Each structure stands twice: as C-alpha cells, then as structure tokens.
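All protein chains but one are shown at their positions in the complex.
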C-alpha cells in the first residue's frame, strides 16, 4: 500500500543561470510547500485556458495597482488569459490615476506618517503617492467622467467600468491601463463595492454638488454576473487575494445553480493569497470548504498558494506567457440584452 | 535620557481564581505584545465612550455571526457602546437566519467536504449549517421581505437594514438579533457590499423572478454614511477584521474633510484583526498609514490588536461591560432627510 | 445522516458583567473559530490534569518572560499544572534577570531603534530593557553562578537549570521566578539550545576568560528527557509557540517508542501559537501531521489554538485556576540515577 502513497519522489530543485521562468516553475512542481503550490497554480491556470469554452474569472483584491501589478493584469487581459475581472474600486481608481499620467512612488513602510500627512503624501505600505494627484483625479471623475453618465439610468458597475475604459482610451496618457485593455478586449469588469472607493465617492459628489442623479444599482451587478456562470459551458476562477471579489465570483455559482437547477460550480480554482483559513473568513477559506457549498465542483482542479501576490503573480504570469507563446482559445464574447439576459458566444482566437 | 525611555516597568501578570475579566485586562496593560494591545483596546474604546458627543463606528467583517458573536454585537448595540454598524451582507444574512429560529452547528475543519456536499451541509471553518435552512431563508427574503419594499425607490442599505430589522422584530423567533437590536436602538447599519451576499442575491431574485424593480443605490450609502462623520463632533472607529467595512468607514473621514474643508479624521481607533500590514492591503494597514491619508487624526488614540476576533472580542466586551456597569453617554440620534441631509442630535442616556 | 452531522447547535455568546473567566471559556465552547479552540484548550488541559499518573510537558518558546508571562508560568509550576518545562535559553535568562531585581519596561514598537541603540536600550517588540542590566546579569552568570559548576563534569541543561534555580533561591530579590519555582516544586527544566542565549554564552565566557572547563553535554538532554516519556504512564503536551521546545518534546515520544518497542506517543496535546501549517515547519505543523509520525497518539485529545500566547495563556491559566481551586493529582516525582536511568514515582498531592 505505501507503494501507492509513495509513488512520485520529490526532486531537489537545481539552479542554473539562464533557466527560464517556465522551466523554474516546472522544476518546482517536484518540490514541496508553497513553492510547489505556485507551480501547480501555473498548471491549473493553463488547464483552464486549454479547456474548451471555459470562462476564466479573475477576482483581485488588495492594492495591486499601487504595487506595480497593473501591466501584469493588462497583459492577462490582452492575451485573454482571463475573461472577466472582478475587483475593488481602489484598483480601478489607481489604474485611472496612472492612466492619466500620475505616478506612484517608491517609498518605505518605515516612515513618520504624521510627517507624510504634513506633505500630503499618502502611503500604501512602501508605496507613496501625491494626495494632490488623487484630488485632481477625484475632480476629473466628478466633473469630466460623470458628464458621460446619464441621470436616472441604473448603471451596473460593469457598465461604469466599460464607459470609464472607453473614455480613458480617448483621453489618457497611458492607454495600456487595465480599464482600457478590458474595454478593448471585451473583458467585462465588475466592481461590486465601487461605493467603497474614491471612484465611488467622486461619482457621489457629482450627485451631491452638481445636482446629478447618477444611480449605481448594486443588484444589477449580481444579475449580470450570475448570468455568465449560468451560460458558461465551464468556468474557472483565479483569485488574487480574497475579499469581496472572491465571494462575489463564488456566489455566481450558487445563483446559477439555483437558477438553472443544475450544478454550476466552478471547475478550476486558483488562489494566490496570504489569508489563512483558521480565522474563518471567506477570504482565506479553502476550496475544500467551498466544495461543501457547491461553489467549487467536487472534482475541480484547485490550488491555493499562500504568497504575497506581488511575488507570485509575476512568476505565474511569466510562466504562462512562456507556456502559451501562442494561445488559441475559444474566447467568450459577452453581450447583455436590455432585459438583463446575456448572450454568450465563443470566438476562436489566436492570441 | 534612558530614564525617560525606561520609565514604566512591565509587571508580570499574576493568576488568581475569581479575578474579574476587567481586572485581567487591567493587569495585561502592564505586560507586552498582543496581550497588552488587547488591554489597550479596552482602554481606547472606553475613552471613545467617555468622549462627549462622539460617534462610535463599528466595522465588522468575517463570519462573526456563524462564529457565535451575534449576541456580543447585540449587547454592544443595546448598551450603545457603538452607534453605527458597517458590516457584510453575510453577517446580516446569518443574523436573519438565526433570528428566524435556524441554527448553526458545532462542526470541525477536519472533514471531508465532498461528503458534506452530499448531505447539503455547508461549512464555515469549524461551523456547519443546513443548506436547506439557507434556501428557505433565501425564499423568505425573496417572497416575504421583498413585499415590504417599493419598486423604483432607490434604497440605501441603511434603509434596507432598517426595514429588515423592523420586519424581523414582528415575525422572528429570536427578537434579540443584531438587526432587531439595531432597529430598536436607533443604530443605523450600512452594508456597502450587500450585493455580495445571499441577502443581496435573494432581493435580485425577487426582481428577476417576480418581476419586481427593487433598486439598491450603492451611492446612497456613501452619501448617507459620510454625513455622519461630517456632522459628528468627534468620531471613533472600532474594526473587527478589515475588508470593505473598514475602508468604508475610513473613507467617510476623507469625504467629510473634502466636504467641510475641515479635518474630519477619526479621533479614536481600535482594530482587532489577524491581517498583517506587510501584504499592503487596506484590511491590514496600520493606523499610522491611515494617518498619512488623514483618515485617522495625527493625535488619535489608536491601537491595533492582532488576534482572532472570536478570542479578543468576548474579552473586550466583558471588560467594557464591567467598566461601564452604568453608562451615561450623549448618544447620537440620526435622522436622514429626503434631501439626503442628516440631522444629528445627541440624547443623554443611562444605559 | 445530516442529523448526526448537525447535532450540537452553536450558542451565541452572551455578555454579562461579573462573568467569571471560567464561565467565559465554557460559553466559548459553543462558539466557533479560535475562540472555541481556546475554550477547548482549557478542556484538554483539564483532562490531562485529571488523567491518573500522567506527565504534563510544557514547551515554551517566544519571549514570554519579557512579555510579562513569568508569573503565569510560575503559577502553573507551583500548582503543578505542568510537570516538566522545556524552554529557550532566553526565557531562563530573562527570568534570572528579573529575579535579580532588574526590570523590563513598557515600550513601543514604533520607535527609532538607532536612537535606542545610542541609549543602550534593547527592544523586544514593545518591551524595552536596559542593556547595562543585561551586561551585569551576564557577568553575574560568568563570575558568580559558574563558581557553582564543576569543571569537566558533563552537565545536562536540566542540571544547569536546577543549580541555577537553587542558587537564585538563595540570593534573588524575587524568589518567585520560574527557575526558583521549578527548583522548589521538583519540576525539571530542559533547555536544549541553551547555547543559543546569553545564558549559554556567559558560561562560555567563563570557560574562555576564566580558564574554566564547564561542559554542557547536549546529548545528555536527549537521554534524560526521553526517559520521562519512556517511564510515564501517560503523557500530555502543552506548547506555547513552537520552535525547539515543541520538537524536543515531540521527539521524546519517538525515542521512547524506539526504546520500549511500545507506542509512547503523547495522549493529550494543546498548542497555543500563531504559526500556521502551510509553511511546512515543525513549529506550525498540526497535531494530525504529528500523528503520522507517531508523536501524538491516534486517539489523542488535541487542540491547536491560533493566538498570540500573551492573549490566550492568561485566559487559559485563569480558567484552569477556577476549574481547579483545589487540585488533587498524582504528581510525578523524578529522580535521575548516575547511570542516566530515571526513577519516576507519583505522589498524590493536594495543590
């Protein structure tokens, strides 16, 4: 019996200069602990991309844009290694901020924050930013972007993100942002807690100060997002961190299963996160726990890699880029009808 | 010079049977590490309660209701140790579920989740629940509660929570829930990502299946919540976990300062959480970092205690209950006008 | 089937002033997450104490003495809630330092350490100490204590700790230290990495500078400690943190099983720690993992509570103190022969 349990020996990882990142992660498949998990994350993600007519969700929380992960996400969008993005208002806001030519700065977490306050420098761990730049971005949203929005219309955050991407694509300095890439690649972005960000409160200020009546209907997000999992032939999920984006994508499986009376749980699941399960929160809960809820399929390929995403994501993205120098996929194309219904078709693309 | 630095010796904590919880935390003030922080959390919270005309916010993420913290929160509400609650849809949903007489169960995290799935038992770390009970709760929301709601009206989640509390107070088995206590005590509840929960999707189902037009306007949450920090004479924050509730309360300070052109940063801050700062997320960021943003006042009394809330919160709540066997406070009373304006007055109460 | 899985409902924890700490932890038994684990830690520890002729090991790493846990440990020793202590050199050193009348001080982790260096103030997270006091303690060990030691004799750290306790009991200001309590209560202390501390290097300095030949034979520690688990009728383990103390106690089970050709795995196991299992280290490994090695019995009562010990330990110790206002136990009495053999007998005591 031990023969079956003790089947595949680990292989001590060798070091050689010039080893490609893909070769590195392939070598790490035969090691242990989170290094192996990182390597498995690459494999499971690759399987999603090879699966015929699967929809790949990316849930992203944490201050990934200030941490310099913006172009990694844009790359994943443009290469269609993801099909739908669910993220926080902050990430969209900071993406917009950089798209308009503003910068984040290399800082340090060992600093006197009261002094930073004096200089109106805002800190995000070891990244600094100029509060004046934020203020001008806020005003730009309130005055310029909100002009694009129609009073009384009930927007979903997917619609807001689409319009934001479209608008930035015309005016921005850096047209390579997450919002613009998603707009151009047909990747919908949901931001279920948009109200919990400067993006949200700047639109609120348009209402309050400029007598507007812009409505963000948070139920419309639930409606539109769940349609995707209902319609998809198969779905895979990738979570960078936990938070609302993770739960929101997980719940599409529950809603879709209720609605269709079929098991619509996700078939592939990857999480890169530092959230541990023992605190009981959804952010850190295991995919096994999610199986009890029917959010993740009982035979799903799944891997949880405990790592700061700013370390793991660059490695995983490069390994995927080398694994798929050319990627031919049935890329999902989404079209929401006025009725709320979704038309989902697939286009075979070389990416 | 060392004389000033080395002024207050630590006191090894003594053990004696019958020591009250308040005496315990007072003893822990002279120890070190997170034990001392826990004791300081009691002190800073007590200072908020003693501060004249302060508004005390509680932000709560994590599955606190399934973990048995429901009556602790109710206690804090009823004794008015908090004045506003910001939480997740899940906590309100599970509170409703228990209010209707359903139970969570003592389980284990060491279990075969695929087997749980078979029996329709949902796991939250080491707590189990009956999926059928969830399903019936969903239907109750969709069919019964949504009847109370008006089509086309733009609800804030505060209004939804109020109506839910009011409705449950009439029909529920356990009238001592968070929602009911808050309704009865005049404590508003915001739930900025209500859409990210079964509470949210059940209302969505009312729209989809029953041809309703219920709108939850997520910008209205920003509007209403920021008014509180604008109007409050002083504000204190207590965070159980991080997530959207923490950020949402923090941002009221930014919005209120924008709006009033005065510094409206919070003057007291307590966080009980296991989120560490090095991952760069808002959940785990220090209150020092928040000072750079002007969310927390530069001279604020603040303490971060790294602990699972299910350990720390019961200790803190009991210590407070003993510190304030009678609590006389200027309790804030909130009244939102149709215009969105808030009337905030204080009533002196003995609690 | 769900009936069996869903048997014991959780009970939302209530708050009332005057609740005893024992009542609190008993209430927490019906909650979830780490709060319940804390309560279970009390229960499992209590079971060890009620078990006839069991030996209770305490492994303690981390800077527990600087953090003010010194009298908690003394209490556990004097009440014989533990029978053997395995700890770090640092904890014994800091205990000695305080026993000689020196103090640790309430500090802060938000400080300029380069400035502290200038003033010769040493920092342990938020605890400060006077480096001069350390220096004098080092000299005391090197000059005074080492006079008690015999050149050429191979000491185990148990013997060093015993002699240190004996010597301090005569000269110390505070006779209530861990070392003195253990000496007086017949509780042996092992310190397998004594060389990794100021206690170790001060004895080394006696050899180097004073031409002594004091030998600490680290294999003798293995020999003596494993005899305990060989001879004990049953054994229970409590770990505060992980590190060498945890592994050292765990390995006594392996050695004893080799030696006796019987299963000598520990029957009760409690760990209070913040070390998570996913990093693969022994400190954070689960007791389940330990079962695969035969270190923990396959039917052992075991609980891992993830918490900073400075929070959890005071609560657990007080709960135990109330559970056992009078404790009658068969207390193990240890006597090592010159041959290395151990005579272990039990004395029934009221404590």
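Just so it is clear, A, B and C label the chains in written order, and each chain counts residues from 1 on its own.
By definition in this document, contacts are C-beta pairs under 8 Å (C-beta built on N, C-alpha and C of every residue); 3 or more make two chains touch, one makes a residue touch a chain.
Please read all numbers here as calculations on a predicted model, not as lab measurements.
**Student:** Considering the whole complex, which of C:38, C:90 or C:305 touches the chain not shown?
**Tutor:** Reading the full complex, the residue touching the unseen chain is C:90.
**Student:** Kindly state which of the options B:10, B:34 or B:74 is in contact with the chain not pictured.
**Tutor:** Residue touching the chain left out of view: B:34.
**Student:** Which listed residue, C:5, C:234, C:282 or C:351, touches the chain dropped from view?
**Tutor:** C:282
**Student:** So that we can see where the missing chain sits, which residues of subunit A does it touch?
**Tutor:** 1-2, 5-21, 24, 27-28, 30-36, 38, 63, 65-72, 75, 98, 103-107, 110, 116, 119-121, 124-130, 288, 306-308, 310-312, 314-315, 317-318, 321-322, 325
**Student:** Residue-wise, where is subunit C in contact with the chain that is not depicted?
**Tutor:** Touch with the absent chain occurs at residues 61-63, 66-67, 90, 109, 113-114, 116-117, 121-127, 131, 138, 154, 192-198, 200-201, 203-205, 207-208, 214-219, 221-223, 226, 241, 243-244, 247-248, 251, 254-255, 258, 274, 276-283, 285, 288-289, 291-294, 298, 308, 310, 340.
**Student:** Pick out the residues on subunit B that sit against the missing chain.
**Tutor:** Where subunit B meets the chain not shown: residues 32-34, 276, 278-280, 306.
Basically, only the chains that are shown with their structure count from here on.
**Student:** Subunit A-subunit B contact: same residues or different, taking over half shared as same?
**Tutor:** Comparing the two copies, subunit A and subunit B contact each other through largely the same residue numbers, since over half are shared.
**Student:** Which chain wins if you rank chains by how close their C-alpha centre is to the centre of all protein C-alpha atoms?
**Tutor:** Closest to the centre of all protein C-alpha atoms: chain B.
**Student:** So, what's the distance in Å between the C-alpha centres of subunit C and subunit A?
**Tutor:** One centre to the other, that is 45 Å.
**Student:** Using the touch definition from the top, which residues of subunit B touch two or more other chains?
**Tutor:** 63, 66-67, 116, 121, 124-127, 288, 308, 310
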